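With one protein chain removed, the remaining protein chains of the complex are shown where they sit.
Up next is chain A:
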Amino acid sequence: MFGGGGYDAGASQFAGGGFMPTQADQGTSPAPKKGAGDQTLRALTIKQITDGTQNPDESQWTIDGSELSNVTLVGKLTSVQEQSACVVYQLNDGTGAIEVKNWIDTDSDYDAAKKAELRLGVYVRVHGHLRVFDGQKSVVAFNMRPITDFNEVTYHCLQSIFQHLHLTKGTRTGPPGGGSLAARTAGALPQTNGAGNGGAYGGGAAASYPAAGTSGTGRTAVQEEALAVFNTSNAQSSEVGISVDQVVGQLAGKFSEQQVRQAVAFLSDEGQIYSTIDDLHFKSCA
């Protein structure tokens, strides 16, 4: 009846709550977008960087399952080497050491003043980009400044812990309050970044769905099974589809009648099934 033209049931499977961008070519694996919205700033410890894995196809590094663009680190300068157009530092934060390169403009007084502050043994905050050359990881800094209030070190540790747990385990519960708290305290963590990874991360839009969405579509198990019944060839081939009673009967062992009826109502609201001869007979749209 539909001819596969407009409505593709496959696409809605992946739309899951509105976090993944629905694209026209959703059938193939979507190419990672590197637009401005995907730039992230991650607070990390050096150990996390040395443990990070590289996607062999691209030059993107992955830490905690999330791709990196920019990083921020806090540590002590254990080596300072001045070269013609840059200064190469060794940054050590107790979990490891990494090389940090800071390009400088030799004509600029401002740069010269800043450089003078970054001495051996000084604790600094680095913002930069992770680079790998020949297997050696290093950071190209676009900002470095000495730390004046040591609470910033505590803050950085907390921020690294928080972001790590947030990306690997998701927030505790899914309400919108949790999402905005993450945005406030964890720095520039965009929502799109978090949703792709944490399994339990429901976010705002999906709050009405139970967090244990088995297939990631946002539907519960009973709804999935009911839909599956409607999708069977018997149900599809009949003009009137099948009755709700029949679905209840089919799922009798697993779900109560109440649950099945609720699931059918839900699927109908969603537009997955439509009523035929009366309110008790439905047919799947697929």
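The working rule: contacts are C-beta pairs under 8 Å (C-beta built on N, C-alpha and C of every residue); 3 or more make two chains touch, one makes a residue touch a chain; residues count from 1.
Note that in this section contacts and distances are computed from a predicted model.
**Q** Choose one: "CCT-beta", "Mitochondrial import receptor subunit TOM40-1-like", "Replication protein A 14 kDa subunit" or "TATA box-binding protein-associated factor RNA polymerase I subunit A". The correct choice is the protein name in UniProt for the chain not shown.
**A** "Replication protein A 14 kDa subunit"
**Q** Can you work out which residue in A:D109, A:D134, A:D149 or A:E239 touches the chain that's missing from view?
**A** Candidates A:D109, A:D134, A:D149 or A:E239; residue touching the omitted chain: A:D149.
**Q** Out of A:I161, A:A252 or A:I277, which touches the unshown chain?
**A** For the chain that is not drawn, the touching residue is A:I161.
**Q** For chain A, which residues reach the chain that was dropped from this view?
**A** For chain A, the residues touching the absent chain are 45, 47-48, 51, 76, 78, 92, 94-97, 121, 123, 125, 148-152, 154-155, 157-158, 160-162, 164-166, 169, 171-172, 178, 181, 184-185.
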